[in-house]
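This is the structure I have questions about; it appears just below.
The complex is shown incomplete by one protein chain, all other protein chains being positioned as in the whole.
Just so it is clear, A and B label the chains in written order, and each chain counts residues from 1 on its own.
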Amino acid sequence: MHAALLTLGFGIVTASILALSAVAFTLQYGVTNVANVSHGEILTIGAYAAYLVHQRTGSAPAAAIAAALAGGLIALAMYSSVIGPFIRFGASPTVIFIATLGVSFVIQNVLVIFFGAANVAYNIDPGAPQQVGPFLLNALDEQIVISAVVITAALFFIISRTKFGKALRAVSQNRELARVTGINATRVAAATFFLAGLIAGYAGFVLAESVGSFTPYFGFGFFLITLTAAVAGGLGRAVGTMVGAVIVGIILEVVPALPVPFVGGYISASYNLAIAFAILALVILFRPRGLFTSARRTVFE
Amino acid sequence: MNLVNENTKRQSGAARLVASVAAAAWVLAACGSSTPSSNSHLPTGPVTMGVLSCFTGSLSSLGAAMLQGSQVAQKAINDGGGILGQQLVLQHADTQCDEADGAVAARSLLSNSNVVGIIGPETQEIAAVTPIVTSAKITTQFQGGSTLFDKNTNPYLWRDSPSDSQLGVAMALYAYNKGYRKADLIFYSDIAAQTFPPPITNTFTKLGGTVVKSYTIAPAQTSYLTTVQQVIADSPDVIFTQTDAPTAAVLFRNFQQLDNLAIPFVGTDVTGGSDYLKAIGNQVAHDHLISVYGTSVSGAATDEFNRVFALVVPGANQQPLANANYAYDAVISQALAIDKANSISGPDINAAMTSVTNPPGTQCYTYPSCLALIKAGTKINFDGASGPLDYNQYHNVFGPYAAFQQSLAGQQVQVQLMDAAALAAATP
Partner (left out) sequence: MTTYLIAVLTEGAIFGIMALGLNVIWGWSGDFDLAYYGYIAVGAYMTIVLTVGPPVAPAQYIIGQSLPYPLAVVFAVITAMAVALVVGSIALRHLRGIYFSIVTLGAVYVMYVFAGQYVPLFDGYNGLSGLFDPMGDWFGLDYFSYQYFFLGLSLVMFALVYFVMSRVSSSRFGMALRTLREDERAAAAFGRDIYRLKLKGYVLGAALGGFAGALFAAYLTAFNTSAWSPVEVIVLYSAVLVGGRGNIRGVVLGVLIMGLIVNESTRFLPQLPLPGLSAFDTLHPQVLQAARGGIIGLVLVLFLRFRPQGLLPERRFVDRSPATPAIEPAPLAS
């Protein structure tokens, strides 16, 4: 039982980072109907920005802010230069999906040009592990979980209580209708992207901190898990996404610990991502609107 | 509907395409020669060698190291009199760490740059590159550790870095000598995960230890806590490991969280690399990690390597990239083979290789001194910065291995030497 709880605890940390990334992805999807494949690159850029600032100033909070700002700016740029124009020009979501794949490729290679393809080490002392209830967490883990909760709460407040949040929800549900009521859908979408970018950039900083080193390709790898969490939670639904993130995060920790009669012993942890994808496929096939939603979004988009 | 016209237009269009394509094929066949222009025996201009490796992709540090080592050798050679009186030029081609690009890159080096020798490629690409270099009869210094190469019978392929199988034997021997008897293995899901566990396990078991379990982890995950927990539950005395740097960062962090890094680690040349050490941190490396890899017999060659390195990469605190010395030795030995054969024809160079690297002969450690001996007609035995370079019948090298610990000042310091005889005795 103790081991099971420990594993659960580990899962929660992964899930927190995942939740931040997934909710940012889902915000973008909600407001444009586009799955932004270059979402992972927002995290990568956040990580590099944090690294540069940390090198100059030695201050982790400054690095975190830099990461968030860099993420916000690059997400805004993605919207204004690629996704927005494509939407205005009437491209289908699938076409924009492919275009963001191209953008992802460009960003990765630009980062390679400037920073090299080898990994960059980002070492922040994580602090000694302590018992927090039945879990074993260190200061870094606590920071991650707490900040994830705070950001989530703030986001929830913004979405449900502010005028901007109302406009965001309106545009997410029906863009045309929102326009008719006088909402500038483009402005709202751009602002949403900036907001999502802030969160994703911060997630990149947190991920780099906890992993300890990164390369220009590391955001893309994390994107695949993010996608799983977002789809499992229900694309476009922020709350569901976060629950999806928690579930996926825990599953990714728990599965390698399960005894299974597979090649004698345990499923090797290297099948992790494959398992994540299997989950993704199952969810899409049987509950494509997400595990927790009753949305009437059709699958034929 | 008037589809009939569209159809016939399509068909005649397709037929024309087929015809023109077939014609092109015949034309090419007609004007192509059936053998490549063979290198004439003496160079009429600068001599070119090719560096074939990944320069983009997650293993790009290998390519960077290979190129750097080759450049150091290039400086040593050009300052030391050149090859057959000509300067050495290096041409590099990116395989992108994949076979398909590797094959094209190799062909590009051969036909566009007329290289007389190749340094590289890595393990992923070697299968596809082999037939290309063999048919062109170009000496190729493979730089990968794959154990599949241990019984290599291809005369044109050489490997001046020791096989991962030997490295596995050395790791097991070191751990056993240290008194460890129970071991776990943690390797990441890559070709390394296939090559290391068998020799480590077999050797350790032969010596009398037990391997509890071998774990394979996926690279670049955010947490390995569950695997780490399982390892701790096995209560091993030592953990054998190789992963890439980002994976190591997380792994060590997780171990720190769960058992304060109580179990010592024994790693490979990869764990002794600068990016790996940077990723886990100097203090951690110093206190908990020993890296085992090949070393040189005498210091003279290494000193020369470092001396020329400082000329190529000036600046205080500049360290050569890990494994750059293997590329350095590869280029020097190829250059010496060319000098000895007095020819840049592929088969001649290849035939001359062992006559400059293997005993008997006068040992020499630097390019200028070896060249002088060759010109004087003396048989030499070049010992390089990475080892004695004595090739066996499979064109593999063996050599002493050493255990290295990271000093607090940031250098790898040798703490124990295991000589070739001890290794041979331990090999199952």
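Heads up, the rule we're going with is that a residue touches a chain if its C-beta (ideal position, glycine included) is under 8 Å from a C-beta of that chain, and two chains touch if they have at least 3 such contacts.
These numbers were taken from a predicted model, which means no experiment stands behind them.
Looking at B:48, B:146, B:350 or B:366, the residue that reaches the missing chain in the full complex is B:146.
For the chain left out of this panel, the touching residue among A:86, A:122 or A:218 is A:86. Looking at B:84, B:104, B:351 or B:422, the residue that reaches the missing chain in the full complex is B:104.
For chain B, the residues in touch with the chain missing from this view are 1-3, 6-7, 10-11, 13-15, 17-18, 21-22, 24-26, 28-29, 32-36, 55-57, 60, 63-64, 67, 71, 90, 92-94, 96-101, 103-105, 107-108, 110-112, 123-125, 127-128, 130-131, 135-136, 146-148, 189-191, 193-194, 198, 216. Panel shows chain A; residues 35, 82, 85-86, 89, 91-95, 97-99, 101-106, 108-110, 112-113, 116-117, 224, 227, 231, 263, 268, 270-271, 273-274, 277-278, 280-281, 284-285, 288, 299-301 of it touch the chain omitted from the view.
Definition applied: only the chains that are shown with their structure count from here on.
Chain A and chain B have CA centres that are 37 Å apart. For chain B in complex with chain A, the residues that touch the partner chain are 55-58, 60-61, 64, 188-189, 213, 215-218, 220-227, 229-230, 244-246, 249-250, 253, 256-258, 275, 278-281.
Touching chain B in their complex are the following residues of chain A: 3, 6-7, 10, 13-14, 17, 112, 116-119, 121, 123, 126, 129, 136, 138, 207, 210-215, 217-218, 221-222, 252-254, 256-257, 265-266, 268-273.
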